[in-house]
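Read the structure below first, then the notes.
All protein chains but one are shown in place.
Naming follows writing order (A and B), and every chain is counted from residue 1.
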Amino acid sequence: MEIAVTNLTKTFGSLRANDRLSLRFASGKIHGVLGENGAGKSTLMKLVSGFLQPDAGQLEFDGQPVRLRGPGDALGAGVGMVHQDPLDVPGFTALENLLCAAPRRAFPSRAMARTTLTTMAQRLGFTLAPDTPVGAMTVGQRQQLEIVRLLACGARTLILDEPTTGITAAQAQALFEALRQLAADGNTVLFVSHKLDEVAALCDTVSVLRTGQLVGEQLPMPQPQQRLLELMFGERIVQTSGQALLLAGVTVNEPPGVPVVHPGQDERSSEASPTTPLVWQLEQVTAREGMVRLRNVDLRIPQGRVIGLAGLDGSGQQLLLRLLAGRLHPDSGRILVNGVDMTRARTRTYREAGIEYLPADRMRDGIVGALSLTDHFALLQPAGITVDRQVAVQAARDAIAAYEIKATPITPLIALSGGNQQRAMLALVPDACRGLACEQPTRGLDVASAQGIWQRLQARCATGCSVVFASADLDELMAYSDEILVFFAGEMSALLPRATLTGARLAELIGGVGFERSAP
Amino acid sequence: MNQLAIDLGAVLAAASPLIFATMGALLSERSGVINLSLDGTIMLGAMGGFTVALVTSSVPLGFGAAALIGAAIALILCILSLTLGQSQTAVGFVLALLGIELSSFLGAPVVRVPGPSVPFLPIPLLADLPIVGVIFFRHNLLIYLSFLLVPFIWWMLFHTRMGLTVRALGERPAAAFARGVPVTRMRYLMCILGGALVGIAGAAYSLDLRQGWSYRHTFGMGWIALAIVIFGGWRPWRVAFGCYLFAALEIVALRSQRTMAGVPTQVFQVAPFVLMILVLALVNLVSSPQALRRIASLPPILRGPVAMLVSRLAVAAPAALGQRFERP
Partner (left out) sequence: MQIQDAGGQLTSRTTYRLADLADYLARLVLPFLGALVLTTVVLLTVDVAPLDAYRILLFGAFSTPIRFGDMVMLASPLILCAGGLTLTFAAGLYNLGIEGQVVLGAIAAMIPLRLFPDLPPPLLWMISFAFGAAGGMIWALLAASLRLGAGVNEIFAGLGLNFLASGIALYLILGPWRREGSASSSGTALLPRELWLPTVGSLRLAPLAPIIALVSLVIVWWVLSRMRWGLEVRAVGLNGAAADRLGVPAVKRMAQAMAGCGLLAGLAGTLQVLGVFHQLIPNISSGVGLIGLLVVLLVLARPIWVLPVAVVFATFTVGSVQLPLTLGIDSSIAGVLQGALVLAALVSRGLMQRRRRA
């Protein structure tokens, strides 16, 4: 089916996420939608699939104007969207998920739903068993299930939002094959990504968004990479180097053999000198949490290093971070912090030893949203009967200045934007910090905010603090890590010096390719 | 033997109001809304149902009125929590107290006034069966309905598409929304239907089990019903088992009162409540992360069965229970 939008506008507060967009997606083709983080791609897709409603503008499916009151309307009209985190019910089996709130005409009976599931999965080359609980599936399988569900419910246009994050290379290949087949059958596919190589490999046309506006409309593929980058980043591309692109979070196919210059680590060598004191030392550590377990981990992290943890979500990175921060105790083995055995020590002892933990979900377990920066600094004051508000206000002022946080000392932190919250959380890390374990430190931030965060983190490293961070973003891992640990299904690689890796090699490792060889 | 059968029959009868109340709460909680007003709803349902039955001399009308009262209280809860965004706990608690006080105030004229009740209705032929007849078939229509309600709710939740939708609302409302389900409206519906069942539970006391009305006639039953839903892990059959267990405890307490004359009556009246909470604590304790870790370190022969037992005993609440859903 053909999808057309005219003058589509959507604002969030003062932010114009989509600014008078007019576009037409022809049927039977795969359309790429490119743009950096925050360019408005997701907003546009949510408007088309009924999750959001436009402030102004017109939406047409096959030439008919439509008004979508919700995703149900969109699906009824034949448009379905697969979200980055598939919207399924973890407690249900694959079959129940398929049946849940599906129109009766799609599946007249449970038995027919079962048949539909197996036949469609087979045709698209997916591996889905009807009775597996969704909670036990990989993200890739859940995505496949969503695709099957949407098609079975009558979708003739599929929207996929960054579908290749969090799935294996093999699953991505299967997905691409299936999408090509669907397009060949006459369906329309909208493929949202910020990865140029994927768009190049898959799409027939590409449209580019920048700060909510359309800057490239329905360009036929292939396009020169340089041109797409210019459209995505505008004037900034003038100062292009591999470095700037990496910082901006774009995957560029690196010419083989050309070493990429990385910022902020020219003088530090990848090889740790044996005399540098260790922040963390893990000896034969075995631990488990839920389904994930790590076995016999040996790890030495000296001062002043940045260690990136790569791998699919839930491969053990979070487990390691929680071990390092003392939030989880190992089943066996020893953990030493600054040379002291802290294997069974309490979280508090870890904090006193200068170990800090920055969780991914800021509002859930990072900061107290209803309290202000002043209150937070008051909480960090050394124990006493009363709090010294004067000192706390001063500390908050200093932090606001030093970290460029847009807030007053008494603004509740919940009123801040994501980047400001993240900087506030970082500002609250005491100066005496020796080791910082962060989950996804720049998730959900725009490019400038992410760069700001990394400047602060690197400043801390310069004073001898070590940073261990997990990230789903390969480019972030490649740009900032001294060494990288790759996780795959509960296995952990040795510390791989970044200089020995390329983005492509890292992607392979994350997907498990050749993992056995590099693992100790 | 015959005495035992009579006792079992009495347990089934005594549990019938609890069955209505817990199934109502279950419906509401499975869709993600916790209705903490149960105690007030049951009380007001009992008072209102009895008064209407007394005035109109019609027991069915009494039940109808009780169901309407329960639905109305649930509606208020929904407006305040789902639409106006107030805490479900706070609103439910206030409604519970308000319901109790209202029942005392409005019910004052009918205190200890004799009134109509549900007529005894032994089922022909079946009632004459030895033992089985005594246990199951010498009751009234209300109790037979309570027998049917549990399988019906179970079938509805786990074997219909409606049930899939309801459970999705309680587990992940965003997924339901993505499938075109009007999340808030469906939650209203489930909570109101559940509230109506809870109201009927009130009338089941005043028109059947404890005929008549008196000051705080059903005191505490709402709270115990809520506890039983947790105890039953939000699964209809286990919740029903919890209701029968509680009723059996009440009857045992009455019995031992006769044999242990030195201990005052009131002690036996509170015993089932206390036992219920203790069982709840025990179940939670067994399923705590520490306990699970200890199980994991058991020798392999023991680990399997123990882990299975624990996973059977302890069930997590619906993931989105008590949380508000805001559409993007």
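Just a few scattered comments:
Convention: a contact is a pair of C-beta atoms (placed from the backbone, for glycine too) under 8 Å apart; a residue touches a chain by one contact, two chains touch by 3 or more.
Since the model is a prediction, treat every value here as computed from it, not as a measurement.
Contacts of the undrawn chain with the visible chains, over the full complex, involve A, B. Between the chain not shown and the residues B:A13, B:L36, B:A74 or B:M186, the one that touches is B:L36.
Listed residues A:G57, A:G154, A:G369 or A:G464: the one in touch with the omitted chain is A:G369. For the chain missing from the display, the contacting residue among B:A227, B:A240, B:I295 or B:A320 is B:A227, taking the whole complex into account. Across B:V55, B:V113, B:M162 or B:L278, the single residue that touches the chain missing here is B:L278.
Mapped onto chain B, contacts with the missing chain fall at residues 36, 76, 80, 83-86, 89-91, 93-95, 97-98, 100-102, 104-106, 108-109, 220, 223, 226-227, 230, 262-264, 266-267, 269-271, 273-274, 276-278, 280-282, 284-285, 287-288. Within the complete assembly, residues 13-14, 347-348, 351, 357, 359, 364-371, 375-376, 378-381, 383-387, 406-408, 411, 415-417, 428 of chain A touch the chain that is not shown.
Everything that follows uses one rule, which is that only the chains that are shown with their structure count from here on.
For this pair, chain A with chain B, the centres built from the Cα atoms lie 44 Å apart.
Touching chain B in their complex are the following residues of chain A: 46, 51-52, 70-73, 75-76, 81, 83, 87-92, 96, 99-102, 104, 288. Contact residues of chain B toward chain A in the complex are 161, 164-165, 167-168, 171-172, 174-182, 296, 319, 327-328.
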